[in-house]
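Got a structure for you, questions after.
All protein chains of the complex are present and in place, except for one that has been dropped.
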Amino acid sequence: MKVVVDTGNHIAALAAKLAKPDVVAAYPITPQTTIVEKIAEYVAKGEFSGDYVCVESEHSAMSACIGASAAGARTFTATSAHGLLLMHEMLHWAALARLPIVMVNVNRAVGPGWNIWSDQNDSMAQRDTGWIQIYCSSNQEIFDSIIQAFKLAEHKDVQLPVMVCYDGFILSHTSMPVKVPEQKEIDDFLPKREPKWVLDPENPVTHGNIIMPKDYPSIRKAMQDAQENAKKLIPDIAREWRERFGTYHGELIERYMCDDAEYILLTYAALGAESKIAINELRKEGKKVGLARIRFFRPFPTEDILDLAKNSDLIVLDRSISIGMEGALFTEVKSSLYGKSDAKVFGYIAGLGGKDVTYKDIEKMVNHAIDGKYREVVWYDMGGC
Amino acid sequence: MALKDLPREEYLLPGSAACPGCPATIGLRTVLKALSKKTILVVPACCTAVIESWYPNSSFNVPLLNIAFEASGAAASGIVSALKQKGRDDINVVVWAGDGGTYDIGIQAMSGAFERGTDFIYICYNNQIYSNTGIQRSGATPYGAWTTTTVSGKGEFPKDMGAIVRAHRIPYVATACISYPEDLYNKVRKAKEIRGSKYIEVLTPCPPGWRFPMDRTVEMGRLAVETGVWPLYEYENEEMTFNGISRAIFEGKYKRKPVEDWLKLQGRFSHLFKPKRDEERIKRFEKFVDDMWERFRKEFG
Partner (left out) sequence: MKKYDVVTTLSYPKTGAMGKTGTWRIFRPILNKDKCVKCLRCWIFCPEGAIIRKDDDSVEIDYNYCKGCGICARECKVKAITMEREE
């Protein structure tokens, strides 16, 4: 075990290297570029186990990963915003094909205009694809989540691709200390991939030909069941990691000071880390507040949300907006509670386009809710409170 | 080599969803005999994706990955990479894509795969339309042809995909036609032994798409070559060799048949003949073919 101090992107590249993928196919895009560049460095130094394919677009990156994974390889890629959107078709494809691809998505706002700073609209827009989605708030969590993602994706009861998301620049280009286990220890935690279907001339199968309506729903149901299975496996994997390596970031969610909280703030990604400071400050003022940081957005932690709402009202902070409706977390939290809870739920949107949100802003939003000023969804960026 | 030297084994099983008289299946049977068992096919959206028949059955007895329309070159790149890592680069990775998935929506992924020197064979079976979706024009559709989206006949000439692929400087670029099975078989066998990217474009005359009776598929392909509309060639290490009748045309030893011998047998060109003969458009087509052979002679003579 050693401690490495490096940027989120470089830590992601390191995790990818230690997971020993057979194939990486990727295309550069700000602010993911330093991941692919670091991998290229590893390749040049002979330190990278896999074949690195410099594809000519993100759609091709995911298509190449699909081909490689279908041929039995452990595959990895990384992208951001427009790259993620460009591969949207193939995200659906990978999940329906039940291929355990792991991808980093460095969150970045979507244009036009060109905006390289962070919000979570890009990955929120992929929540229907069938991919498992994780949001990280520290470089340690990035490292741990990527390796755990392979284990989760490749589990016989899951067989779904996983995307690990974290904020562009805030994490991707910021250095933090990270505890890094030895290769051998990682190998013990993460054995070689055993494909559950594969392209093999000794057993010729056709994947993806025409399927009639009567047969299609079972494919979808199996994916849903796989995500339900993932819900049960995620805590096991997190605890195994803690036992082996000592680091832990919660399971489907991470709870912070929730036990006696009257109000719990729910948010994700970098705002999840920033919120801890806000909670600390508010606690100093005697306010009974806590934080539930959403790590897994898919599968959505409905049971955890219900549990949080037993004794607390919920303040939801989204760094994304589904235009024409609300922030995705706000909608899905309320949906989880429907008919089962009369907890109040307040919705705040802040940090779109990478507009800065500090713990002071978060305190303002929490106080706004606590002080009974909430009437409807608050767009904090537009001077909502 | 003769037809009797072709292997007996069938990798495309009878009883598929193909139209009667389908040229893609004629081509596939020959191509798969040349590739044999150790082959993985990548098939984008195209007629063949339907010809495979439906879940849970397949008419193909080789592993086959269906992939999105534009993605063949990229998916194949991924498979090649994975097999290399597993020490199985003895398996042929072959894209079998239509002209839509090659000339148009698929051109980027194919180009990228070639530029990376991907060790695979890209076979484009060209029926000069988006056939699977119901006969719409593609970048390969000939001048003057009716399609559902060029109702009074296409105003543009097709792309010279051979030239585009040759410009990638890959080790082997060839054209073929289902009407000449020995030639197609030999080209696939040759390609299979070469390391690097290989491209073979096979003319596949489509009865419903070109509007001719289903028993004349092979004849339509032959006439395309005899009129010089479709050249048969191999471009290997920047050296061009024409094959069969195409070589005779190139060397001036065979006067190619007039293009209208081919045009008038296809319903998709009927408006060039009825109600009135469209001399101007027929002449433009003829000139296009003349110019093509002139360019060949200038560049490779």
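Of note:
In this document, chain identifiers A and B correspond to the written order of the chains, with residue numbering beginning at 1 in each.
FYI, contacts are C-beta pairs under 8 Å (C-beta built on N, C-alpha and C of every residue); 3 or more make two chains touch, one makes a residue touch a chain.
All figures in this text were calculated on a predicted structure; none of them were measured in a lab.
In the complete complex, the hidden chain is touched by one of A:V5, A:A44 or A:A222, namely A:A222.
In the complete assembly, the contact with the undisplayed chain comes from A:N209, out of A:N107, A:S145, A:N209 or A:S320. Chain A residues in contact with the hidden partner, per the touch definition given at the top, are 96-98, 159, 196-197, 203-209, 211, 218-219, 222. Mapped onto chain B, contacts with the missing chain fall at residues 3-4, 6, 8, 10, 12-18, 20-23, 25-26, 29-30, 52-61, 181, 213-219.
Simple rule for what comes next: only the chains that are shown with their structure count from here on.
The geometric centre of chain A is 43 Å away from that of chain B, both derived from CA atoms.
Interface residues of chain B, counted against chain A in their complex, comprise 37-40, 42, 49-50, 52-56, 58, 60-68, 70-71, 73-79, 81-86, 91, 108-109, 111-112, 115-116. Contact residues of chain A toward chain B in the complex are 22-23, 25, 50-51, 53-57, 59-61, 63-73, 75, 89-90, 93, 199-201, 203-212, 215.
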